[in-house]
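I'd like to ask some things about the structure below.
For this view, one protein chain was removed and the others were kept in their places.
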Amino acid sequence: MSRSFQTILLTIALFALSGCGDSPWNDPYPSSDAQSNTYYSSFAERPKHLDPVRSYSSDETAFLAQIYEPPLQYHFLLRPYRLIPLSAAEVPVPSYFDAEGNPLPQDAPVAEIARSDYLVRIKPGIRYQPHPAFARGPEGGYLYQDLTRDDLDGINRLADFRETGTRELTADDFLYQIKRLAAPWLHSPIAGLMGEYIRGFGALADELGAAEGQGALGRVETLRRARLSGVEVIDAHSLRISLEGKYPQFIYWLAMPFFSPMPWEVDRFYAQPGMSERNIQLDWYPVGTGPYMLSENNPNLRMVLERNPNFHGERYPSVGMPGDADTGILADAGKPIPFIDRAVYSLEKESIPRWNKFLQGYYDSSGISSDAFDQAVRVDAQGEPILTDQMRARGISLLTSVETSIYYMGFNMLDPVVGGDSERARLLRRAISIAVDFEEFISIFANGRALAAQGPLPPGIFGHREGEAGINPYVYRWGEGRPMRRGLDEAVRLMERAGYPAGVDPETGRALAINYEAVATGPDDRALMNWMRKQFAKLGIELVIRSTDYNRFREKMRNGTGQVYMWGWNADYPDPENFLFLFYGPNGKARSQGENTSNYANPEFDRLFDAMKYMDDGPERQALLDRMLEIVRADAPWVWGFFPKAFSLHHRWLMNAHPNQMANNTLKYRRLDPELRARMRHAWNAPVTWPLWLLAATVALLVLPAWWMVRRRERSTAL
Amino acid sequence: MIAYILRRLLYAVPILIGVNLITFTLFFVVNSPDDMARMQLGEKRVSEEAVQFWKQEHGYDKPLLYNSAADGLGRVTDTIFFEKSARLFVFQFGSSDEGRDIGYDISQRMWPSLAIAVPVLLVGLAFNVSYALFIVFFRATYVDLASVVLLVAMLSISSLFYIIGGQFILGKLFHLVPISGYDTGPNAWKFLILAVIVGVVGGIGSGTRWYRTLFLEEVAKDYVRTARAKGLGERRVLFGHVLRNALIPILTGVVVVLPLLFMGSLISESFFGIPGLGSYTIDAISNQDFAIVRSMVFLGAVLYILGLILTDISYTLVDPRVRLQ
């Protein structure tokens, strides 16, 4: 082997060594972090909004919930979901008043209640994360509140401001945020809803609408000056929110990022000229009081959360459900949280690399994509999921829970064929409900990771019934201790009764054609659509799949021109109201752009809904819910699809992972063993170098004969 | 020469206007401003007023191309098209519909794209040209036929599978490189290795085939026969004559793509998690961020025209007979 070749090899080897340090070759993180108390995870879509007035999607909340602290939070372990104080001192209890302002008892009838007041008391001593907006100079004046464009030269990130400061959280900050919810230029998705309940909210929104022409700074000033009659700051640590009438679900909103405190200094800081052009915005750099702060925000690459040095401190919960003591989830009870110093979320758009990096130990936890399922989980004879040997050998553990969301197949009730209140259409819908076999769907497309729905209410939500009492009698019958889908013959008979014998429409003499509105997005859709066609073909119906893009799909839904479609709903809060309002007539999609996508309207149902909405959980409410479920099951505006089950995998060095569908701020409870992780990563990722030598040998073996052939051929053709 | 370049640059203006007009039309035939607003405002609980307000705030409440309500010049200028496109010509991209500064994003994201594209181009070029010369040396033998079959096989494989295969073999099986990700600074190289290898291997099929054709055409020419008749060795003929004369098409082929390297690659960037301009464009299309789409198409068009001009100039450098007028 020639000398130069050896030199090259040596150089490569040195280069490789110097770059890798003591971490494995395929470690995607800097080797200096190998032992640090850092949590590694990934995100697929970059969060669009990190401003709590706008953020409404789960991928954004995953970050925001670690940073912002609204008054309330969900208990980590207790079920059913229970609200506990976060930045508030206790969970507020509403007090009711009649039209004249006289106090009413807690059990007063809804009709008499004209106003309900929530007194929110805040824990004292909570301070914001360090931020330049609070920075003060030696004289006590703000350092960075009167910047000109020239001052911003050389500043591209928030970290480029040298000084930071903090201050205590006050009740004014909550008021300021509620006023921001009303500001039309901030596009808060719940502005319309809150306008119906918070007193004076609508008037404020109108007033602010007039301020629209001002510059950004002017808007902040207007907002600071504006008055909101329904929210009263009593002292630095308490405020009173008064609502029109009774709205028991309001308390749930107080646990969402929308009601996080927002200091005016921060809003004003970001409104200064030149900030927006440098991408220094509240939407990009959130400022909160929570356990973590966003220290690096590069959603094209990674987002990094770091421990907030000013965090007020919180302790790990010491009570859990009866079984929790055995699982070790309470091992850290009473210890101060958070445990983890840093959390790195890397952008990972494709599921295949994400899964492989999890297996290599570079992500601490992971979901399971449908196609990696068989690799990770087997289902045992009882139908219970258990990990495969490969996973167990790596010490990976599995957590499952039923999500508080539903995927359904809806019928557009405005359609003359499948919709409407006629007996014929109802029978047709019921026949389809039986024919579309969602058990098979779940088994093929979700690997069994879902629960076929008997109605709109998922388990864990008040009103859901288990067992025989909870089945949908129009599609299922009870047998062998579980719900059994009714036979296809019953569906065929229903079709005959509906006037479509063997699926033939007597008017045209042809098979009944139904349009399915689909959004084709991924490679799996082809199989999905074929499956859907097969289901309808069982009844002799020809399913015409109209596949479009998502915009067109939503437009069709808004116009109410579709026929059959699939959609989903993810609950905002664990209350049956948040599911049943999807059938409330006045919420019709086509009528008022509400969330009632099937445009279902039944006066009896609406009347019951109005009554149920204001009730506290109890037998009375359960009775109303049972009647409402019976109505929608009989009318079948949806084929009750399924409630997905969340499966997540965790490496053994990650402790205190616990499924909680409502709480998003769970990072603070988690604990890591970085040394174990570093050891396992080494053991799992030892580089395999023989292919490199093999490659070098092959190249040598190929080049030499080729060279020889060239020489030979040249000699032979030279003449 | 300078006059020629100036004139070509001047020609570019109507082309860019045309490009803008087409992009604009295509985009708005498909997405109405309403759709864009709804996309930005999110899924749940979006009211009609919010949609109107968003449009007004982002300047999408005007007529698209022609404003019959305005007077005089305002009929053309007071429209979405004019407002949004005019500033592009001084390379002011403005801010995206989400509110980010596009110019800054582009300046940040072009480096990762280049870090992959340039090595892929250079290594690929070197490999493909040598392999093609090798094949041409053995033209009309079984080596030639076998190579063509191999090349066609390689180009029949979808680029997707080179990526998945590369990640599987090098990253998952042999633990040699990280499967995906990116880092700035000196640590970047270990993320780039896999992307570059995949890029080069994926390009062998089409690249080598093309160069082979090129060389075969050259080999058939009279001067080669003359050279051979003079008794020159086959190697001398190939390197001294064929390669040198084929340099012109090779060079022009390379020069044309040079500026476009900035645009990055669409698929591999999103698979490797590399924050380049390719994934930027794809994201913008799927998020219907018209501001970014328009800027990227404009940038692409400018670079393409630049490539054409560079090609012409490189012609004169390689071949003194060509004169630009």
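We call the chains A and B, going by the order they appear; numbering starts again at 1 in every chain.
The rule we apply is simple: contacts are C-beta pairs under 8 Å (C-beta built on N, C-alpha and C of every residue); 3 or more make two chains touch, one makes a residue touch a chain.
Operating definition for what follows: contacts and distances are computed from a predicted model.
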item	value
Chain excluded from display, named as in UniProt, from "Putative phospholipid-binding lipoprotein MlaA", "Protocatechuate 3,4-dioxygenase alpha subunit", "Oligopeptide transport system permease protein" or "Succinate dehydrogenase iron-sulfur subunit"	"Oligopeptide transport system permease protein"
Among A:Ser57, A:Thr222, A:Gln375 or A:Thr689, the residue in touch with the chain that has been omitted	A:Gln375
Residue of A:His75, A:Arg199, A:Arg342 or A:Lys534 touching the missing chain in the full complex	A:Lys534
Residue among B:Ile5, B:Leu258, B:Ile285 or B:Val318 touching the omitted chain	B:Ile285
Which of B:Met1, B:Ile22 or B:Val118 contacts the chain that the document leaves out	B:Ile22
Residues in subunit B touching the chain absent from view	14-16, 18-19, 22-23, 26-27, 29-30, 139-140, 148-149, 152-153, 155-161, 164, 209, 216-217, 220-221, 263, 266-267, 281-282, 285, 293, 297, 300-301, 304-305, 308
Contacts of subunit A with the absent chain, listed as residue ranges	351-352, 355, 369-372, 374-375, 378-381, 383, 440, 443-444, 480, 501-502, 504, 506, 509-511, 513, 515, 520-527, 529-531, 533-534, 542, 544-549, 552, 556
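Rule of thumb we're sticking to: only the chains that are shown with their structure count from here on.
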item	value
Mean-CA-position distance for subunit B and subunit A (Å)	35
Contacting residues of subunit A [partner subunit B, same complex]	19-20, 24-28, 30, 46, 48-49, 54, 56-57, 156, 184-185, 187, 189-193, 276-279, 281, 283-284, 298, 300-301, 346-350, 352-353, 356-357, 359-360, 362, 551, 554-555, 572, 593, 595, 684-689, 691-692, 706, 709-710, 713-714, 717-719
List of subunit B residues in touch with subunit A within their complex	31, 35, 38-50, 53-54, 57, 95, 98-101, 104, 108-109, 134, 137-138, 164, 167-168, 171-183, 186-187, 189-191, 231, 233-235, 270-273, 275, 279-280, 283, 288
